[in-house]
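One protein chain omitted, others in place.
Let's turn to chain A:
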Amino acid sequence: MSLRLRLVATLGITLVLLWGIMAAWLMRDVSTQIERSLDQRLAQSAHMVAGLLRNVPAAALGDSNDPSLIPSPGGVACRVSSLRGQVIAGTHPELNDVLKADAEGYSYRDHNGQRWRVYTLVDDDKRITVADRIRERESLLSQVRRAAFYPFLLALVGSLVALWWGVTRGLAPLSRLQRRLSGRDHGDLSPLPVRGLPSEIRPLIDGFNTLLGRTERMLEMEQRFTDDAAHELRTPLTAIRTHLQIADRVEGDRRREAMQQAEAGVERLTRTLDQLLMLARMESEEMARGKLEPVAIKEALEAAMNETASRDRCRVNGADTEWRAEVSGALLVTALRNLLENAMRHGEPGGPIDIDIHAGVDMLSIDIANQGDTIPPDRLARLSERFLRGNHPQGSGLGLSIVEAIVIRAGGRMTMVSGNGVGLRVTLQFPVIKSER
């Protein structure tokens, strides 16, 4: 059900009900009030007759056998009689049935299918009875009703129309928004304008815009990753293909050289693929959760230094204990190896690599720092992005991404700082295994 229909229906029904109840109430009040004032008029006319009679000598009223007839309009009747019931004077002799009321006060009488309102007043020795035809009263009432009905109807219809218009107008920003949304291109992720929106909708659109922004950034990152992956995979493939085609066309030493180059391309492709797969596997959590065989930090570091042939340049502090981190040994070696490779590649040539290992309450930190130029903050922040590679042709640009993935999977943290002669200090923090020593 549309919001507009719901609003209009709810408000409209409420409005009609309220107006109806009010009108009924008003009509009842008006009827009672008219009834009462007409009754009062009836009584007043009886008293007026009584007052007049008091000033008229009894003899002037004539013989009771020949009651005087007073002409009068049709709607009202009057009769004066003695207490014994003898008619002295009256307006409508045919209405004796109606006017023959004994009890003092108001009553209803029927005559010839017509209903009369009768009032009887006993004054000294005379009984004065006045009557009012009910039909006259009813026609007066219906005139009052009719006079009130048309303004009421107009006001009701008017307020319903105003309601419809108000609701439509109030919901106009929503319709505009809907038109704007349905008119957009599929790929359009630009934020919706919030200017001129009512304050109830604005938070909604703000939230929507935030979501759009996040989606756009995510798509951009995905796009960049695809582009980067394509570049990293296709470049060595190009080298391989080209060198193989050359090998096909030349002889002797040149052929051997071309084959060697193709081989180098295959090696690079293999390395990039390995790292990509590693990253993918890391993300599927298979490795981090599957085989957790923690090794002592010292052993992992030894292995990493051996694999990267960086032992001569490393200055290790604090690795003399058997600390173990809650991370699979193979992954820890991979992380350390990547960091050492980076330090050798991007650090000051031949400069030392400082490795500090220290244990906190429940976290174990490994610092690996190389000397070199300060990395600007904006680049530092993007350093662990995939395929972000220095000007070094050997790297795949995946090293730090992999390290970060390993650390995060193990429930740890990776932080990077640069400056004051330190080219890059990477700190890895892993949860410590407490039960083992």
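Here is the rule we use: a contact is a pair of C-beta atoms (placed from the backbone, for glycine too) under 8 Å apart; a residue touches a chain by one contact, two chains touch by 3 or more; residues count from 1.
Going forward, contacts and distances are computed from a predicted model.
*Asks:* The chain that is not shown, which UniProt protein name from "Branched-chain amino acid transport system / permease component", "DNA-binding response regulator", "Cytochrome c-type protein" or "RbsA_3 protein" does it carry?
*Replies:* The correct option from "Branched-chain amino acid transport system / permease component", "DNA-binding response regulator", "Cytochrome c-type protein" or "RbsA_3 protein" is "DNA-binding response regulator", the UniProt name of the unshown chain.
*Asks:* Among A:Gly265, A:Pro294 or A:Gly423, which residue is in touch with the absent chain?
*Replies:* Of the listed residues, the one touching the omitted chain is A:Gly265.
*Asks:* Among A:Glu138, A:Asp188 or A:Asp227, which one touches the chain that has been omitted from the display?
*Replies:* Residue touching the chain left out of view: A:Asp227.
*Asks:* So which of A:Gln178, A:Thr238 or A:Thr415 would be touching the chain we can't see?
*Replies:* Residue touching the absent chain, from the options given: A:Thr238.
*Asks:* Considering the entire assembly, which residues of chain A contact the chain that has been omitted?
*Replies:* The missing chain touches chain A at positions 227, 230-231, 233-243, 245-246, 249-250, 254, 258, 261, 264-265, 268, 391, 393.
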